[in-house]
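One protein chain is absent from this view; the other protein chains keep their places.
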Amino acid sequence: MFRQILFTQFRWTRTLLLLMAVFTFVVPTLSWNLGGNVFAAGLAPIAVMNGFSTVGPMLVLGAWTLGFLLVALPWGADSQSRHVYALSLPIPWSQYVAMRFGAGAITLLVPTLALWLGSWLVVAMIDMPPTLRAYPGLLALRFFLGTLLAYALSFLLQYLAGRRAAVVLLVLLVAVFGLGMGLSLANQHELLVRITLWFIDWPGPFSVFASEWRLIDV
Amino acid sequence: MSDAIKIRNLAWRAGRDFAIRDLAMTVPTGAIYGFLGPNGSGKTTTIRLMLGMQQASDGSIEVLGHSVPRQAHKALARIGYVPERLHLYQGLTVEESVRYHRAFFPTFDATEAERLRKRFGLREDALVAKLSKGEAGKLMMLLALSQRAELLVLDEPTDGLDPVIRREVLSALVEYVDGAKATVFISSHLVHEQERICDWIGVMDGGRLIAELPMQEFRSGIKRLRVHKAPVSRDATPFALLSRETPTQHLEEWVVRGWQPEMQEWFARVGAEVRDVQDLDLEESFVELLRGSRVATTTETR
Amino acid sequence: MCESRATLPRRVAVGVLCIGLLGGSSRLTAQDSLLPARASAAALRAELDRAEREADSLKERVDALASEKEALFTGRFEAGGRTVRFIPGDLTDADRRIIEEGLTRAEASLRARYGDDLAPFRDPVVWSARSLGPNNPRGTFLSAHRRSNAYWGPRDFNMTQPTVELVEAIALDQAGRNLVDRAPRISEFTRSTLVLNDGRRRFARAGREMALSYASAGRECVAGSPAACRAVLTLPGADGGLSLYFSPADYRSVVTSGELPPTADSAQFAARRRCLAGSDTACVTAVAALSRVPNPFSGTLRSTAVEVALELGGRDAPTRLVTTRDGSALQILATVAGVTEDSLVRAWQQRVRTAMDAESPDAGRDGVTVAAWSLLILFGATRRKP
Partner (left out) sequence: MFDHIDPRSPTPIYAQIADRVRLAVAAGDLRAGEGLPSVRALAGQLRVNPATVVQAYRDLERDGLVEMRQGAGTFVADVAVETRARERAAAAQRFVRQMLTEAARLGLSPTDLRLALERDLPESK
């Protein structure tokens, strides 16, 4: 049963997954290119690290895009028949939703693995000083967790509110979040800032995004 | 358990214009139940409520002994459902659709599915999105029949299909019913479709079940009478008068329900004479029944 | 009066006054010993009276100024033995309790490390708190402090007791800043930065800075060379630290980050180009032509050494930090710590490396958090049928 759910999930999102996998594979390489100093100092860890601070946010953006589309595509397939098929299956609705959720979460592994491979490749090309360590696995895990969270959130919005409301709510959330970030950077004391802080401070839901996504660390 | 479906006091409302009120329905096990009603009378909604896909505001529904919607998934495991519009995933092929469906229904019979697929002439690798309307209908029927379900719920299964495909689909259905001794609940606004197969008839109009009776009774009980010197009053008739028209000056045409030959005497008592008693076919009966119910409703509300 | 604890303006005023009075009386003693004539004694008395009157009026003026300035601070109270002011603040009792607790903790933390010696450097603690109004009826702190003090992000902050930590952190920061401001050599060494709070993270950051540095001294220091660490903790001389921090292998990076003088000739530009293109010999020429080599290490990095020195030095360390004026920064710090320069460098190196090991990133907590949130969200998503 779950295998079939997984199969359909994969069928509906395979193009997206492929594109995302290419993206996440390329990102670590980009970090090495964008790092500057490449020609001067060879492939120095500092170059990768600097580059990563530029491309790191791309990973977060990718996580959100992937998370949202990974819900929207299967939801679209199901809502084509106004969920008649899903509702006529002989399993409780909660079980169906949980299986759909689980299937989506599993497909997240595809871009995660690509990121891991890409990171690993870049790390293998770096001349690492003995005092520093590379964390390709940990970075991939962070990406997975971040994407999972973005996925879970758009999943909630979509399944609770339907398609149009989900888009509206997501935009609203991002707006509030972005505004809060902007205000907090501008040192304004406002309620929005506090809300934003609640979201990104542990154990707030977005704390995984607030921690540092680094390929190289002490 | 002698009733496959038992609905009591069902109530449901959508907006201001449409509501189902106080609906009671009984579908005996083993029956082929024709669920008639014009478009928009609430047939599909009733079916969705019956399968737990929507939540009634009041009343009780029991399907195959399971209370719906609480145990709807248990009932659904034993129900083959064909909705009025294609509900399958467009991006899958016929074969993938069968495999997907099979994974959920414990009693699914893969060999039967393969047999029906060949019989219906469906290609394994055809995309569902590319199927013609008739092929899509056949595929849905194939899935429902291969489930080996105890109850088939078919919502307008042949609506919009060409006669050849309709024949194929209905034949397969009839053969299945004889083999599996299943109960069939089949909704349609195409009356003569139901006429051949059904042994029970429920008629729905404006969110209400206006009649529910065995087919035989339905057909023999509704007659058109030509009445000479018809009485003005229509009170205290031993039958239900559905409509009354005056095509010529001396003759009136009455459509009555629950007619028995002995009732001629009533006319004699009031000084009238029944010149002719005509049988009506199902479609005419159905039309007269709707007309009668609508007249009754408007007089009620007046 | 001169020992009384008071708030900043008052302390400044009182301090000025005390110095003035003490100076006056010492002059008096000197003149007494000369046994002057009566007339000159009367003149002296008159002069003294006048000085006293001047001092009184000065005192009044200073007091007036102080109270005028204090009137600007609407919130003010004693906490942890110290006066805390708010600009301009409406404080609830709940806040006061939190602040008191925070200050008590900060106090305890300082006292444990430096005894009472840091006391003169703690004040003033001035807070900018907001009048909170109906949107914030509990009157809790808004987060301005956290941002302005770079307490941003969950890895920095334990949110279980945010306000207490906030108070603690800021009280300690302020003490560090006050302290280093009074020692010019050290201030130059750390570029005025000294944070006495949340040590481990900054030591780890210092380690990361060195490990990723293009200066070989930094890389070798974290890799274990005490000599390299000593170089890192030394402010460079006239050559911008070229011989101190860098090995010839680093020259290409130095050329990239350094600037050629406006007067550079075409040969120097050509050397630079060839260096960047990969010629090592050209790099030596290009480096020699540079007008300025930026210091590859930050003041924040070096400030961690001050912390180590203060900790090693114990009770009198803050006083020694302010009073020792001679020698290089490293020599001053060794004096503060009461150990040799080499042991100080070694101790610092040890601290950095320990912190680096402890600070390796860990996604365990994130994993648990995300899993918990996802499950909660999933539960919510199953609540409604479409």
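We just call them A, B and C in the order they show up, numbering each chain from 1.
We adopt the following convention: a contact is a pair of C-beta atoms (placed from the backbone, for glycine too) under 8 Å apart; a residue touches a chain by one contact, two chains touch by 3 or more.
Nothing here was measured: the structure is a model prediction, and the numbers come from that model.
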Which shown chains does the hidden chain touch? B
Any idea which of B:57, B:216 or B:246 touches the chain not displayed? B:216
Just one of B:170, B:272 or B:290 touches the chain that is missing; which is it? B:170
Of B:3, B:95, B:253 or B:283, the one touching the omitted chain in the full complex: B:283
Contacts from subunit B to the absent chain lie at residues 32, 167, 170-172, 174-175, 177-179, 192, 195-199, 216, 219, 276, 278-283
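To be clear about the criterion, only the chains that are shown with their structure count from here on.
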Compute the centre of every chain as the mean of its C-alpha atoms, then state which one is farthest from the centre of subunit A. B
Top chain pair, ranked by number of contacting C-beta pairs: A-C
If you average the CA atoms of subunit B and of subunit C, how many Å lie between those two points? 84
Between subunit A and subunit B, what is the gap in Å from one C-alpha centre to the other? 50
So what's the Cα centroid distance for subunit A and subunit C, whole Å? 38
Counting only residues that touch at least two other chains, what does the list for subunit A look like? 87
Which subunit B residues touch at least two other chains? 53
Residues of subunit A touching subunit C in the complex: 37, 39-41, 44-46, 49, 79, 82-83, 87, 93-94, 97-98, 101, 105, 129-133, 135, 138, 141-142, 145-146, 148-149, 152-153, 155-156, 159-160, 162, 184-185, 187, 189, 191, 193-194, 197, 200-205, 207-208, 210-212, 214, 216-218
Touching subunit A in the complex: which residues of subunit B? 51-53, 73-79, 81, 83, 85-92, 96, 99-100, 103-105
For subunit A, which residues count as touching subunit B in their complex? 1, 3-4, 7-8, 11-12, 77, 80-81, 84-85, 87-92
